[in-house]
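Each chain you see keeps its place in the complex, though not every chain is here.
The first chain written gets the first letter, and so on, giving A, B and C; residue counts start at 1 in each chain.
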Amino acid sequence: MPKQSFSQMLTDIDTIIKQQVIPLEPLFLSQQWEQLYQQMDQIRLQVKAQGLWAPNLPDSVGGMSLSIRQLGQISEVTGQSPLGHYCFGCQAPDAGNAELLHMYANEYIKTNFLLPLAQGEIRSCFAMTEPHTAGSNPTLLDTSAELIDGQWVINGRKWFTTAADGANFTIVMAVTDPDAPKHLRASMIIVPLDNPGYQNLRNIPVMGHSGSGYYSHSEIEFKNCKVPANHLIGEQGQGFKMAQQRLGPGRIHHCMRWIGIANRCFDLMCQHVLQRQITPTSTLADQPVIQTKIAESYAAINASRCLVMETAKIIDEQGFDAAKHHISMIKFEAANMLQLVVNHALQSMGALGMTDDSIIAFFYREERAARIYDGPDEVHKLSLAKSLLKKYL
Amino acid sequence: MPKQSFSQMLTDIDTIIKQQVIPLEPLFLSQQWEQLYQQMDQIRLQVKAQGLWAPNLPDSVGGMSLSIRQLGQISEVTGQSPLGHYCFGCQAPDAGNAELLHMYANEYIKTNFLLPLAQGEIRSCFAMTEPHTAGSNPTLLDTSAELIDGQWVINGRKWFTTAADGANFTIVMAVTDPDAPKHLRASMIIVPLDNPGYQNLRNIPVMGHSGSGYYSHSEIEFKNCKVPANHLIGEQGQGFKMAQQRLGPGRIHHCMRWIGIANRCFDLMCQHVLQRQITPTSTLADQPVIQTKIAESYAAINASRCLVMETAKIIDEQGFDAAKHHISMIKFEAANMLQLVVNHALQSMGALGMTDDSIIAFFYREERAARIYDGPDEVHKLSLAKSLLKKYL
Amino acid sequence: MPKQSFSQMLTDIDTIIKQQVIPLEPLFLSQQWEQLYQQMDQIRLQVKAQGLWAPNLPDSVGGMSLSIRQLGQISEVTGQSPLGHYCFGCQAPDAGNAELLHMYANEYIKTNFLLPLAQGEIRSCFAMTEPHTAGSNPTLLDTSAELIDGQWVINGRKWFTTAADGANFTIVMAVTDPDAPKHLRASMIIVPLDNPGYQNLRNIPVMGHSGSGYYSHSEIEFKNCKVPANHLIGEQGQGFKMAQQRLGPGRIHHCMRWIGIANRCFDLMCQHVLQRQITPTSTLADQPVIQTKIAESYAAINASRCLVMETAKIIDEQGFDAAKHHISMIKFEAANMLQLVVNHALQSMGALGMTDDSIIAFFYREERAARIYDGPDEVHKLSLAKSLLKKYL
């Protein structure tokens, strides 16, 4: 895509986010789900009409051949609202799932799952994390899939399966080769969620809410859940490798989304302090202790953006392997930037920052997870350091 | 009270908190208000029967003549659960209101408001903070009360009026002497909440929830709200002075409550990491990065407790004025300790820490307010420093 | 310069730094000045012979027309040793002075001062900071220069005049127009240091040492110090504007130098922990608490480098004004990164980190100044925030 038109595209997306998506947030914050989804569906139609739908999609299913850097920039813009990615059809985990199916799935899966997913007709989820085993250690994975009589028989429990509520299918990570070397034990299998062997046990209450539909995280169970053999994605035993593969663009997606959130909080903080009178002749914006928070937030956001965009550049130009250290590094760097900025913004808003009259309180509680999911800070730091130290041996 | 029996009292309270109060938290977290209040009422009866009710109360209304230090120690124990103070009848703002009425109110008010309050028959609230003026600057207070024909006519809007929902009366802070020196402009007046000039506009949604009953924060309005002249508390124009007075024991109460919360989070963190398997032969507790969080939390909690207890000692032995710097200092010191410990605990729990399966997520989001209410960190730091610097002039 | 050869140039510089410059550091740390300067002079000759001398210089005096980005990259490499910039003839304040004279000085000054300076035959200094006035507030500048009988008569005291000891001339900032608007009061004037009206009062002991020659910071005095009228640089009253101008490339120079220091500390930390045995079968490098420091340092360094290089890019492509916010932001961002990394490195070295057996202790104490000179963190944050807030009005 020519530079000119991409820049226009970013502007168009930003306009929709600011003028149409953000005004829906009060419905979201007050859990008026039905009305919310109805109105978001309207926006989705318009987004499709404007040719802005699912910018992340692979070419073959109607995508735009954007670079990782460009996808990152879009994610920053849509990330300003928790409703943004959904409205533009590039929300996790569907985005990652689509890319995965595009790369590895057989024709049957592509036709029956990828196509309707790409068109936004159905939603999907990704069942990897388990309640009783540490995600950071694949050898502990409990969920199993056995090939019996031409069918995968799946047993196990998963949680934090984002958006399972209302999804049409899930990709499940299960141990298929228990005796293989530990990184070759698991495979990915597609399970339609109307399967009688599948059950959504509950939408987990997260930070006070169980959510609904796309905005939820479920605990789910597979009990002798049977799917045909051709529901295997890619090759048997390649589950971890594909999960790793899925991680790269997803990392950029998330980190840039966090930067979008930080931008939004920064804007709200600046707007608030300018209008908050504290003496007859001055506002909070005149207070050096507030100015300090603004400057620190701005520097943190910009440093993170530069680092994440450099990571995207390395991926675009040299591939994922060359970006390995960067992909690990931006996870904790950007997540901590986010926590800093959200905290500064909330504190600057005073009591208002605690209320749902502003979106900041939502970001504060919900995005705390940024330092945990896809590997907590601590795990990324240790693995990054070990890898870096090898260069000094 | 003899030292021995006070120590026994602490143990008794701790037992009730651990065995009866904490088990009710799931009702609280899932907003099953009716069932929750019913069960808490049962505990209140038992607490009264055991002679543990309202330890903070003034002597004349059935109190125990405890020192500020002892009240602080009780607050640390009841603070372990968000339900603790309520079950023991020493919850804010009722506790502070009772003390205030005890010290300053006329007999009419004592008989009609203080007595039933002390016995836990009714609840009260305290209407000070306003949505459109900075609480830190009293000259900006908007709400007014005019004495017309022997009645106070009150007009204005307040918010973050904790526990207004279901309260029987409020103490309202209003400007009665607009032309007086700025710290002598306001007075405190009692308003029964069935007054037609009073309206509870909404329970403010805070961190995702509007709450209910005692567990709520309201935005309220006074429109030509009339109460008899004898509803004035203390002397006219003494509002700020009494508010200041109310602050000292309240500060110890809150800081020790935060330490109780930190203790709870610390316990949950230690218990979790010991049982969370990460390899077949080790748990999270074996991880040095987790151990570091545990040690830092422990040191922070203990340093805060020592500092708050020293503050209480100074108040007990030398009075509030002598403790002025300490009262200001512990506000931000303990609030930041709390944020540190809650964050460490949440991070150590991993994904579980984000869920309402543990109470930590509640503390994380709700107690963020500790750094804001009763004066944000920033305001306390500046005023403390200005006062300290005077000694060097 | 073609990309290929610039990359080769960086490699060549790095080789000299690592193989010849760093081995001289023990002389530096033990204050064996004579021997040190003698050996550095040898390296300078070789640097000139290899065509690597003074890469920062303006074209007209033998420079290489490098971009700000390229100069930044060189500064990162030479910054690895406190001796690096001097050996390559691009040390502050000479580098900034040369650029300033190149842009603003008359032919007389260029011939007599700029040329020998550019060739490394003489050294210079820059006298701006005063002991008794706040550098952040130009209206407080005390030093004055009056034009009397065709001569500037200068009076005043300066300190932290880096490298005054042994310098041939200084550029002095003095008030020439006391009644002009405050940013138009000062001018820059060249003073040869053999002037009888000039005195070097002392090399200020900084962090335990008074230093010597280039490596020193002096307190100096002008007492009826007379220089010819044509020693004025640029136009009268343009002192602050030129100082501002001087700042942009200087900022990149310093920030990239700090990144070079951070790289050096990072290398030393990694090397040390890998060889420091703590049990018969493991080293410090196996300790997760050390790994955490390594990962955090790496992320901080990379984020800073990205941000500083983006700043350089904006300067190169859009000029200084467009980079105003960035130039302010990188000052405190990079200085704090440096403090973090040096602290992590020192702590990882244990007792060795406190000794002069490693260069880290030097960086720890000496580069603490990074957060102070050219405007302390606090000043940059406030001015950045004020500027950012204007966009929200």
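Observations
One rule holds for everything that comes next: a contact is a pair of C-beta atoms (placed from the backbone, for glycine too) under 8 Å apart; a residue touches a chain by one contact, two chains touch by 3 or more.
Just so it is clear, the model here is predicted, and its values are computed rather than measured.
The complete homomeric complex described by this structure file contains 4 copies, of which 3 appear in the displayed model.
Criterion: only the chains that are shown with their structure count from here on.
Central chain (C-alpha centroid nearest the global protein C-alpha centroid): A. Centroids built from CA atoms put chain B at 38 Å from chain A. Between chain B and chain C the centroid-to-centroid distance comes to 53 Å (mean Cα coordinates, whole Å). In chain B, the residues touching two or more other chains are 287, 289.
Every residue of chain A that touches chain B in the complex is listed here, in rising order: 29-30, 129, 133-134, 136-137, 139-140, 159-160, 204-209, 276-280, 287, 289-290, 346-347, 350-351, 353-357, 361-362, 364-365, 368-369, 371-373, 376-378, 381-382. Chain C contributes residues 267, 270-271, 273-274, 285, 288, 290-292, 294-296, 298-299, 302-304, 306-307, 309-310, 325-326, 329, 332-333, 378, 380-382, 384-386, 388-389, 391-393 to its touches with chain A in the complex.
Of all residues in chain B, those touching chain C in their complex are 287-289, 292.
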